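The complex appears here minus one protein chain, its other protein chains still in place.
So that you can tell them apart, the chains are marked A and B in the order they are listed, and the count of residues begins at 1 in each.
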Amino acid sequence: MSTSYTITLDINRYDPDTKLSWVQTYRVEASAILRFVDVLRKINDEQDPTLAWSSSCEHAQCGSCGVIVNGKPLLACELLVKDGVGQFKTHTFKLKPLTIAPVLRDLVVDLEKAYDRVHKVRPWLIKPASPHPDGDEYRISPKTLETYSEATRCINCFCCAAACISTHHHFLGPNASMANMVRLMDPREMARGERMDILYREDGVYRCHTAKACSFVCPKDIDVSHFLALGKEGRF
Amino acid sequence: MEKALKITKVEASIISLMGRLPILSYYATSRGWSFLISWGHRLAGLTLVGYIFAHIYTLSLLFTPATFDADMKFLRTPVFTFLEWALAIPLIFHSLNGGRLVLYELFHVREDEIVIRWMVALGLMYVLVVGSFFIEESAQPSVAPFWSVTVAISLIALLLVFIKIWRTGNSILWKLQRITGAFMIPALLGHMLFMHMNYLTGHDSKTILLRIQNPYIKGMDLVFIILLLFHAGYGIFSIITDYISQGPVLKSLTFLVIAIMSISAYFGIRLIVAL
Partner (left out) sequence: MGAALTVDSTLRCDVLIIGAGGAGLRAAAQIGERRPGTRIIALTKVSSPQKSHTTTAQGGMAAVDPKDPMDRPIFHTFDTWKGSDCSADQNVIKKVCDIGWEEVVWLERHGMHFSRTEEGRIAKRPFGGHMLDFGERMAFRACYEADRTGKGIMDTVWAESLKYGVDFIGQCVATELLFRDGQCIGAIIFRYPEGKFLAILAKATIIATGGNTRMYLVSSNCRGNTGDALVLALQAGLPVMDLEAVQFHPTGMVGPGILASEALRGEGAILRNKDEEPFMERYAPTAKDLAPRDLISRAIIQEIREGRGLFHQDHNAHHVWLDLRHLPKEVHEKKIQEVCSFFKRFVGVDPEKDLCPVAPTAHYQMGGIPTNEFGEVQSDSQGIVPGLFACGEVAAASLHGLNRLGTNSLLELITMGRVTGERVVEYLKDATDPEEPPGSRLIVFDQFSTYLNAQGKEKYAQVRDSLRNLMMEKVGIFRTEKSLVEAIEVLTELREMATHIPLGTTSLKANQDLWQIWELNNLITVSMVIAQGALARKESRGAHFREDYPERSDGFNYHTLVYMPQFNEVTFGKRPIDMSIFEAKGEHYELFDYIVREY
């Protein structure tokens, strides 16, 4: 077997029945290659079946498992124990739910509510360009696609929104704003006026102060702030 | 993705040193340095807002030059001198970082690390130069060339940003904040330098009153105070909007900010015009 660590997790807990919040400490003997979701599962299995957390794909592709570890919003399914120890230089981890929506229980937040902001930017093609004369696909050069394909990789994990200096009270958030940018840059979108209105809403791009925490925490390594800046610059 | 930048040994050791400070290290690992810089920008901006209120107050004492001089004498203790010098830090930081933000957001300059390196270098130089004036206090600025050059550069900066962003769909107020910011980089940095080249230029009522009779200086100061108060007002409004969602509370606070800024503008303008 590989090396293992004795790690301490201080987890923010919340009970929706009693509405009590508290911090609970767990000590876990964890092999270095376990993901944090595995560690949470281990706590469920061996110590406390009531601890609630969230995940689905468990390989960083769906964005269900965002949590705040030692202040950093990240995907619990992609952080290996050894990387956690390396990155934060500690064996003690403070786990908190993402701050972007109400907490349902412990580490589980109501992402459904957070998604409202993504819905607001209407992520579909509002007014598609007329089809290619041959009746098949619209032609897009790889060069054009490349200017925005990075942004299409966003999985709406909301880590960026949780890290942003602008709170979520009055901001569409980095990811939702970026989803709007994608369509502004997509040559197939003809509803440019409407897209610009979304971009320049009061809760739109002005709420971004280029703090770049979004780019810093994004588990998909998307340079989110770059796309928001393109919006301000009007380059799309 | 940003282009990789070779960090020099000196820089690396500065970063690692800063990375050991308690709060800084927490946010540096969890949100990144840019996040900290943004907080710095915000705090520096607020400090300057605080200063400008005090500034207008002390300047208004010029109506009775004796009180002004008395006040200045009182302020001339080591502690206040140090504070006056220290003001250069938030000033240069907010100015240069504001410049960086304008470059990043509007001029597509993504080589942020290089810009930050310049920011730090120029900032240090500025603070040291201002500091040296505090010690020397003997430079004799020739007013006309100094201000014509400074005003010219300020106007060029204003114009460059104006041309670049005026046609974008951003809200006018937001655009004006960037434009006023650009104008103030040379203007404000020049102001602070100028006021300290010689102790008398900035602190002696006679010298000041004499200078202020000059219509060009009057005009320049008028433009300056208006742009600055707008910039600061919008800045505070912007911070408030981050925390308070649309509704009556936000409306009242916005009104309050406008009121305070207008009153300050009134006193500031009256002062320049009447003196």
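What we mean here is this: a residue touches a chain if its C-beta (ideal position, glycine included) is under 8 Å from a C-beta of that chain, and two chains touch if they have at least 3 such contacts.
Just so it is clear, the structure is predicted and the values come from calculations on it, not from any experiment.
Shown chains touched by the undisplayed chain in the intact complex: A. Touch with the chain omitted from the figure is made, among A:Gln24, A:Gln61 or A:Gln87, by A:Gln61. Of the residues in subunit A, those that touch the hidden partner chain are 1-2, 15-17, 31-33, 35, 44-46, 48-64, 78, 80, 104-105, 108, 110-112, 115, 119, 122-125, 128, 131, 134-142, 145, 149, 152-153, 155-156, 183, 186, 188-189, 221.
As a convention for this text, only the chains that are shown with their structure count from here on.
The geometric centre of subunit A is 35 Å away from that of subunit B, both derived from CA atoms. Put simply, subunit A touches subunit B in their complex at residues 70-72, 87-88, 163, 165-167, 169-171, 196, 199-200, 202-203, 205-207, 209-213, 215-217, 221, 223, 225-226, 229, 232-235. Interface residues of subunit B, counted against subunit A in their complex, comprise 1-2, 26-27, 29-32, 34-35, 37-39, 41-42, 101, 104-108, 110, 112, 165, 167-171, 174, 238, 241-246.
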